[in-house]
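Note that one protein chain of the assembly has been removed; the remaining protein chains are unaltered in position.
And then subunit A:
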C-alpha cells in the first residue's frame, strides 16, 4: 500500500508542477508566479496579478478539469463495455457532443437551455445510438459491434460538423472556434459549471466503482454477485457521456485522453476501479496540462489548439502500448 501511495504522490506532484509551469507561460513575459501568490494577499489586483489570476489561472483549471473528466469517462466506458478500445471519441460521444453544439449554432432557434445542454444532448443521443446498435435482440451485447457502431456514429456526426465549414465564413469560423479544442479564451465562468459537473461525476462513479469491478468478472458472474449489469452499464454510460459533453462545451472535442489514460493507469495501479478512479483523473489532468504548455509554446506567442497537441502526444503512446503489451486483447 505504501508503494501505491507513492505512485499517487508522484502523479499529484507531476500534475501540480506542470500546472505551475503552464501558469508561468504566456505572451506577457513580465508576469511571474510570484504575482499569483501576491494576488491572494491584496484586495485590488495589479495588472500582472490580474493576468495570472483572471486569465491564466482559469485556463489552467479548465485544462486540469477537462483532462480529469476525459480520463474518468474513458475508464468508465472501458469498464462497462469490458473493451479496451472504448473511449469517448471511439464510441462517437465526443463527436455527438460537437454535433449538438454545431446544430445549436447553425439553427439558434432549436437551442434548448444553452449550448452546454445541447452538447450533453448530442453526447447522450450519440451514446444511445452506439449502444443500441451494439445490442441486438438475438445475440445480445457485442463488443466488436460496439466499436464499429461507435466509429460509424462518430464519423457521421463529425461529417455533419465539417459540413458547416463550407457554409458562410462567419458561421464556419464560429463552429471551428467552438469545436477545435482551444481553451485559450477560458474564464472563471467556464470553470464554475465544470467544477460542479466534475464533483457529480466523481461521487457517482465512486459509488459505482465497486460495481465496475464486479462487471469485470463478466455479466453472468456479476449478476450472481448481486449486481444488475444492465443498470450499471446504463448509469455508467450516462455519466461518461455527460462528463465528455461538458468538456466538449468548454474545450471542443479532445481526442485520445479517454483512450490512453485508462491503459496507462492500469499499468501502474492495477485493475481495481476504486484505485483507478483517482489515478485516471490525475493522469488525465497531467496530460492535458502538459498539452496546454506545448500548445502555448509551439507557435509562440500564438496559440495552437490544445486538442491537436493531445492527439500528438496520445496517439504515439497508444501505438507503443498496443505494440508492447503482452497478450493484448486488441
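Here are some notes:
Note that in this section a residue touches a chain if its C-beta (ideal position, glycine included) is under 8 Å from a C-beta of that chain, and two chains touch if they have at least 3 such contacts; residues count from 1.
In this text, contacts and distances are computed from a predicted model.
According to UniProt, the chain absent from the figure is "ABC transporter substrate-binding protein", selected among "Aromatic-ring-hydroxylating dioxygenase subunit beta", "FAS1-like dehydratase domain-containing protein", "ABC transporter substrate-binding protein" or "Spore germination protein".
From the set A:178, A:212 or A:269, the residue in touch with the chain omitted from the display is A:178, counting the whole complex.
When the whole complex is considered, the residue among A:224, A:270 or A:301 that touches the unshown chain is A:301. Taking the whole complex into account, subunit A touches the unshown chain at residues 26-28, 45, 47, 50-51, 54-56, 166-170, 172-174, 177-178, 184-185, 187, 301-303.
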